[in-house]
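For this view, one protein chain was removed and the others were kept in their places.
By letter and in written order, the chains are A and B; residue numbering begins at 1 in each of them.
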Amino acid sequence: MSETGYNFAYLDEQTKRMIRRAILKAVAIPGYQVPFAGREMPLPYGWGTGGIQVTAAVIGADDTLKVIDQGADDTTNAVSIRRFFQKTAGVDTTTETAAASLIQTRHRIPEEPLTEAQILVYQVPIPEPLRWMEARESETRKMHALTEYGVMHVRLYEDIAHLGRIVKSYDYPVRVNGRYIMAPSPIPKFDNPKMDHMPALQLFGAGREKRIYAVPPYTSVVSLDFEDHPFEVQTWSDGCALCGATDSYLDEVVIDDKGGRMMVCSDTDYCEKRRAAGHLGPMSAPYAETEAAR
Amino acid sequence: MYVAVKGGEKAIDNAHALLAEERRGDPAVPELSIAQIKEQMTLAVDRVMSEGSLYDADLAALALKQARGDAVEAIFLLRAYRTTLPRFAASLPVDTAKMTINRRISATFKDLPGGQVLGPTFDYTHRLLDFSLMADAAEAPRAAAAPADDAAMPRVVDILNHEGLIEADSAPADAEPGDLTREPLTFPAGRDLRLQNLARGDEGFVLALAYSSQRGFGNNHPFAGEIRLGGVEVEIVPEELGFPIVIGEAELTECHMITQFTGSKTQPPQFTRGYGLTFGRNERKAMAMAIVDRSLRAGEFDEERRFPAQDEEFVLGHSDNVEASGFLQHLKLPHYVDFQGELVNVRALRAEAETVR
Partner (left out) sequence: MNVLAASFAPGLDPDPPLLAVRGLAKHYGTTLGCRDVAFDLWPGEVLGIVGESGSGKTTLLNCLSAQIEADAGEILYRCRDGEEVDFRTLPEARKRALLRGEWGLVHQNPRDGLRLRVSAGANIGERLMAQGARHYGGIRGEATGWLTRVEIDAARTDDLPLHFSGGMQQRLQIARTLVTQPRLVFMDEPTGGLDVSVQARLLDLIRGLVDEVGASCIVVTHDLAVARLLAHRLMVMKAGCVVEQGLTDQVLDDPHHPYTQLLVSSVLQV
């Protein structure tokens, strides 16, 4: 069902080979940003062109693809990217985390633990974690090469000095395999611990900045912190209003113009699974009723 | 709702249908043809070819039609198409000294071999709206054909070169240029990659940088040595033949800016070059590019690098409008996961501030 005129998964085989070489190098040097000759994609830069190129380079005809944006399968950009691969590669797609062999994500890691049989592909806008403190590529590459990372802690120090806590809440820098400092892409810091020793292969693609990096399975990923100000993740006082989950990342939905809010799981697949299994939140009708109403 | 829980697919379909309808506009008005755009919107087509880096007027016209006249969107369409094309060959360097000239002016010499050729230019039009264009003209305007002039038109820089007054071309003739579209750009970039980047760079951005350096945010007092516009032959050497064959003609605009260099302990004073080249007709871009090229060479001449137009990482990193437009507009994508993180933060900080009070 692949659309005529384009190769399987859009990219030509030579380009795929070039990207695979970059991926192999990235896996061999965990957390190191490998420059690659990113191609112009038929989607705009900043909208997942890096993730799409990585996915296109590793996807095979028998893969099952899941695409999420903000944790949800049905956000417009996730839909658009999923359709792109349906069209150009004709692969099966799914919204179920466990059923996917390949997951492309923007801004979240699924709540359900991933397995060795899966690959997680992140879309990355700014791959350089040192960019906050040093704008120049020629300098940041040197800092990585020489492990000159003192300046990262300067930034965290400043947060504590001025605000009493580390305020970085997403794209929270990590140290991979005890060597490279890496930007985890703008996932909430809530997701950082999931990266550590994850059984799945994690690949990161930055299309506009033309960098690929990786965290191989079972690799240590440590969030930067101070001994007396340890890394901590977001918490909420109540669970998900729909499924009652207290262990998931919650989104805030505004429900009226009088300050009314409800908190719901950002991972829509996770929330749905829980409801199907009979878990209820304070604002949820029983699952069978909502399904019947469809 | 733009992110309904199950509405994404339908919303996208509807948006595409609306877009197609709006592109067409009032069906009572005849549809624009690609030929019309190609023939009558030539400068827009030329810009899209240059920054889209694909010399194909039909496809550029198609891109402009599809993009409803939005040049940056059309450039993006052409780039995304171009990147999938196989490469059969690389052309030999084109020889602009042998250009069939449509226009050729020099601001540095009153007269020169081959003479000044004004050619088709807006320069001396009074910018008065021509209301006669509101109606369809009965007859197409015609210009008197100039007598064929076979006089040689050497390039001004070559004339200066005979006296040693201007620096020699910096790249050795046998140096293999890099390819921005096939290798990642790393810094410091060579002049080959810089010129490629500027040629593909956004016209507005390059223009503004050149302007900034003219106004003192840079150290550049250029003379327009020569601007020439016309056709050149494009040659390739097929492997099986082993000698060059002409595969077609391309229309180009070329600009040499000449800037004085006061000399250093190791070099005598001489003139230095800035180079600009575009597909089709685009003097403004070619001139701006030549000024920015020279600005970026500050390091070669031990000039102090203080301003944006002299900063390679700044200029090359931000010149591409396909990259810039995409990244800027990605802010339209949902960011509510990250925003939620910030909400949690700000609420906690505010609560702390309350207790202190």
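One rule holds for everything that comes next: contacts are C-beta pairs under 8 Å (C-beta built on N, C-alpha and C of every residue); 3 or more make two chains touch, one makes a residue touch a chain.
The structure presented is a predicted model; accordingly, all values stated were derived computationally and were not measured.
Trainee: Can you tell me which of A:61, A:151 or A:255 touches the chain that was removed from the display?
Mentor: A:151
Trainee: Please give every residue of chain A in contact with the chain that is not shown.
Mentor: With respect to the unshown chain, the touching residues of chain A are 142, 145-151, 153-154, 157-158, 160-162, 225-229.
Criterion: only the chains that are shown with their structure count from here on.
Trainee: Provide the C-alpha centroid distance between chain A and chain B, rounded to the nearest whole angstrom.
Mentor: 35
Trainee: Within the complex, which stretch of chain A touches chain B?
Mentor: Per the touch definition, chain A meets chain B at residues 6-7, 10-12, 35-42, 44-47, 49, 69-72, 74-80, 83, 106-108, 125, 135-138, 163-165, 167, 169-171, 186-190, 208, 210, 234, 236, 249-252, 266, 268.
Trainee: Touching residues of chain B toward chain A in the complex: what are they?
Mentor: 2-9, 11-12, 76, 79-80, 82-84, 86, 181-188, 313, 317, 322-323, 325-330, 333-338, 340-345, 348-349, 352
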